[in-house]
Structure formats: C-alpha cells, structure tokens
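Left out: one protein chain. Kept in place: all the others.
We just call them A and B in the order they show up, numbering each chain from 1.
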Amino acid sequence: MKTRLAILILVILLALLPAYAGKYAVYVVIHILLLSIFSLGFNLLFGYTGLLSFGQAGFYAVGAYGCAKILLAYPSLLVGIVGGVAITGVVSLALGYLCIRHTRIYFSMLTLSFGMMIFSLAWKWRDMTGGDDGLVGIPRAALEIPGLFKINMTPMENYYYVVLAFAILAIALFHRIVHSPMGLTLQGIRDSETRTACIGISVRKYRLIAFTIAGLYAGLAGAMLPPLESTVTPPLAHWSHSAEPVLATLLGGIYTFSGPIVGSVIFYLLKDIIVRFTEYWQICLGIIVVALVMGFRGGVVSIFLRKGGRP
Amino acid sequence: MNAIIRTEKLGKYFGAMAAVHEVTLALQEGLFTSVIGPNGAGKTTLINLLSGFMLPDRGAIYFREKEITRLETDKRVKMGISRSFQVMNIFPRMTVFQNILLAVLSRLNKTSSAFSSLRSQKEAVGEAEKTLGEVWLQEKKDSPAGELSHGDQRLLELGIAVATNPQLCFLDEPSSGMNPIERIKVLELVKKLAAERNTTFIIVEHDMDIVFSLSDWIVVMNRGEVLAEGTPGDIRENQEVRDIYLGEEI
Partner (left out) sequence: METLIFQGLVGLSVSMYLWLLAAGLTIVFGVLGVLNFAHGSLFMLGGYFTFTYYGLLGINFWLAIALSLLSVGVVGYFMERFFLRHIYHMDHAYQLLLTFGFILIFDDAVKMIWGGVAKIPPMPSFFEGTVSVVGRPFPVYNLFIIGTGLAVAIAIWQLFEKTWWGKMVRASASDREMASAIGVNIPTLFTGVFVFGAMLAALGGALGTPVRVVAPGIGAAMIIQAFIITVIGGLGNLKGAFVGAIIVGTLSAYGILLFPVFELFLIFLIMAVVLMVKPQGLFGGG
C-alpha cells in the first residue's frame, strides 16, 4: 500500500513537472526516462536471465535511426516511434537467434561484435545513415491519428508527455512480465540453465524471448531520441554507449525490479552534477563501479531494502 | 510387463575411455530400481544419457517403445521423464516455493504466460504447496533456496524432480552428504512418493544396506558395462558382483 502511494505521488510529480520546473529539468527528465527504459530492457537479459550483453547500443541505434528515417520521410510522431520499435524488434529477433546459442563470455563477445557491426554500418553506410555526420533536421512531428486528433509537438513540454506516457507503459508492462510465470522462468534460467532444462523448459526459446524484449526496450528508448534532439549520430551504436545501461543497472541494483530505474536517475544526475565541478566525471564513475563490484553488488536499492527483495 | 525405458547397445566415450559401453537394458515400470557400482562405473553417465543431458555416441534409447535417443532434455521431461542431480542443482536465488512452482508451471505449460501474476496461477500454486508438504519443506517455503541446509537442499532437489509429475524419475545419489538416519528417511520418502504418485524411480545410491532393503531390482555396473542385474537376492548371490565389491559386506 505504501509503495503504491509512493508511486502515485511520483507519477503526479512527474505529470506536473513542466508546471514547476524549467525547460532544462524537463529535458533532463526525458533523458532519464529514456535511460530507464533502455536499462530495464538490458536488465531483463542480465539480472533476470543471466546474460551480459555489450551490444544493446546497437538496438538503441536501430530504433533511433529507424524512427529518424521514418520521420524524415513521413512526419508523424506515432508512426516514427512505433515504426522504429518494430524495426528493432525484427533486428533483435534475428540477431538474438544467432546470439543465444552461447552464454557467458561468448555471449558478451557476440553481442559486442553485432553491436559494433551496427555501429560500422551507421558510420560508413553514408547513403542510408549520413555517415559520421549522422541524420540531421529530424522533425518533432505532431502526434496525430488522422481523423481523430492532432497535437503539436513543437513545445518540448508536449513531447515530454509523450515520453512519459510511453515510459509508464513500458515500466508497468515490465513489472507485469517479471512477476509472471515467464519472469520466473527467466530467473530459473539465470540460476541454473541445466535445472531449467530438466524441468521441461526450452532454455533457448526463453533466452530468445528475453533477448527480443530487451531489444524492443532499447529500440523504444532509441526511437524517442531523434524527435528530442532532431539528430542521430553513429556514437549511439558504439559499445561505449552500451555501457550506460550496464552502469546504471549496476548502480541501482541488478536483482531488483526498480534497480535500473533508480540507477538511471543516479547515473544521469551524477554525470550532470559531477560535470559541473570537474571535467573528470568518468573517474568518479569508475571508482563507484569498482566499489560496487567489490562490495555492494546489490546496488543502491538493496542498501535501502537491506536485502535482495524485489519491490 | 512392459519396459518403461529400454536401451540398445548404448555407448558414450570420452577419448579412449568408455564411460558407458554396450549397455542393453530394459527397466520395468513400477519396479524400484537401483543402479550400483564402484566409482567411475558409468552410473551418472548412464543417467545423463537416459535423461538427455548428454547424447550417446552409439546405440538407442526407447521410452515406452518410442525412440528418444537424441531428443532434447526438455522434450523428454514433457514426455514424463525427470531427474535430480548428484551435485546440488537448484535455483539458489529463488525461494523454496518458487523452485517448486516453476517446475509445476512447466508441467502445466504455463511458462510462456507473460502477463498474468504468479498468484493468479491458482492450480499451479495449489499443486506446488502440496508438493512442498510432501518433501517436508512447507515451513521453509519463503527462504531463498541457496540458504537452506544441505539436507533440505537435497529434499528440494527431490521436490523439483517430482513436481513435473514424471512417470519415470532418475535420482542421482539423492541422499549424498547425509547421515545414515537422514538417508533412510529420504529413501523411504522416495518409496512412498513412488507408490502415491505412481512414479517409477531409478536411483543411483552408494549405501548398500539401503539399496538391498528397498530395491525391487538392482543393476550393477562396472567400467561402463552392465555386470549383472536382478533382484536383491540374485545380486547378493552373484560371484562377479562379490568380486568387484571385494571386502565390502553386501
């Protein structure tokens, strides 16, 4: 009951954000929401299924470039975002089929190489992706269902509500999934692949499902970026960008539902605050990562919960 | 009587070593069967082959006369074959209840349900509760499985193995690491489950007193081959078996 009340208050605060906070705060919160979605998907693979992917940025970029191309050709926000996610779904299903044949270090290396293949396409396939300049001038098209309604997205506040709505939807759906029989199945695979097979579960099938869902979440986060920034560039696909959800999840906590979300908030604010004092914010992050791995593997959320519960 | 599981010249080789060689067996439904033999005799490899955990290099396996030689483990489980492991193999981060529940969900084909809560799976929850009681873990249902005592983890292994409601269940040293009193209790529990659940158990066990007092049928392996099989009485009289267990009281 307490948790529900807290979530309700949080949602209200977020819904009223443009009323009491400035443009910059809105911009920051959009980015935090995108990173949260990105990290949740990553953690379905890592925390729940036990697969560490270093290629998630590839799917993020597919979503972002997909949405950008659609918006440049056909300026409709909904079509752009849904289209970007759909393309990512197809790509992650196909690559997932190839990646889930391996686990552990080989899986991590395989996802890294596919992610970097997407990066090199983004970087070098000039005709399609604009090369290292990326795609520019992407419109923040109106939210429109022909014949029903059309909402102008020019003010960032309006776009903020679209992102917030998608984020709440994605987070609620995620909560459902991880607390469902399928969520338990994924945790079984993480805990013991052989045991899971020996109770009659096809491990590969569920790994592929988890991989595809993770790809879809990365794609959704990516697809909502171009309307905000009006540009997409190859570094979005680079493996160092794949590290962001890894770090955010690690910060917040791997084995908790809310870990990746809390971690995204901390990660982004940390970056934002430390950068004001010093240009060397990475070293702070590095020290935090090392400290977390050495001592607090449950992440920040578990420090508050005092044990590995799942809020 | 019909054989519930049957092998023809089954072979598994690791380099030059024959872990299992030319094993032809027909194990009967309803007989409590023990596989015994010295260390390295190939008992665990045989179970690995029969449960689909490893694929054989030669020969064939039939479950109720259907060939399953190269069938994946999870599909064999769906046909009604399950197993436990010699080395602890449970879901350590999940609660005891969730360990059993997952096996039940798998049996009921509910694992692909992504949008319903676990609590709403009434049938599975009820069945899991019942199985927990059968293996005496009712009171520990909410503890993380990894934090259970060794004996309780072995019971949980047994619970997971029977929760899929198998017709045929292999138990690889179900009482390993237990004291003699616990051992008898656990094996008597297995016998009770066999009767109540109508499951045929095939176990690997080292405690000869227990094996000879509880088994209906005994298979003796040595160096990857079946040395002898028969009722406890037959095996006790067998000179070859006495030779390999030289000095041991059987």
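Operating definition for what follows: contacts are C-beta pairs under 8 Å (C-beta built on N, C-alpha and C of every residue); 3 or more make two chains touch, one makes a residue touch a chain.
Keep in mind the model is a prediction, meaning the values are calculated, not measured.
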| item | value |
| --- | --- |
| Among shown chains, those touching the left-out chain | A |
| Omitted-chain contact residue, chosen from A:Leu40, A:Val62 or A:Met116 | A:Met116 |
| From A:Leu98, A:Ile145, A:Ala172 or A:Ile273, residue that would touch the chain that is not displayed | A:Leu98 |
| On subunit A, residues whose C-beta touches the chain left out of the figure | 46, 50, 52, 98, 101-102, 104-106, 108-110, 112-114, 116-117, 119-121, 123-125, 239-240, 243, 246, 250, 279-283, 285-290, 293-294, 297 |
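In the analysis below, only the chains that are shown with their structure count from here on.
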| item | value |
| --- | --- |
| Rounded Å distance, subunit A centre to subunit B centre (Cα mean) | 43 |
| Complex contacts: residues of subunit A adjacent to subunit B | 176-177, 179-185, 187-188, 190-192, 194-203, 206, 209, 255, 308 |
| Interface residues, subunit B side, partner subunit A - complex | 51, 53, 72-75, 77-78, 82-83, 85, 89-94, 98, 101-103, 105-107, 110-118, 121, 124, 144, 160, 163-164 |
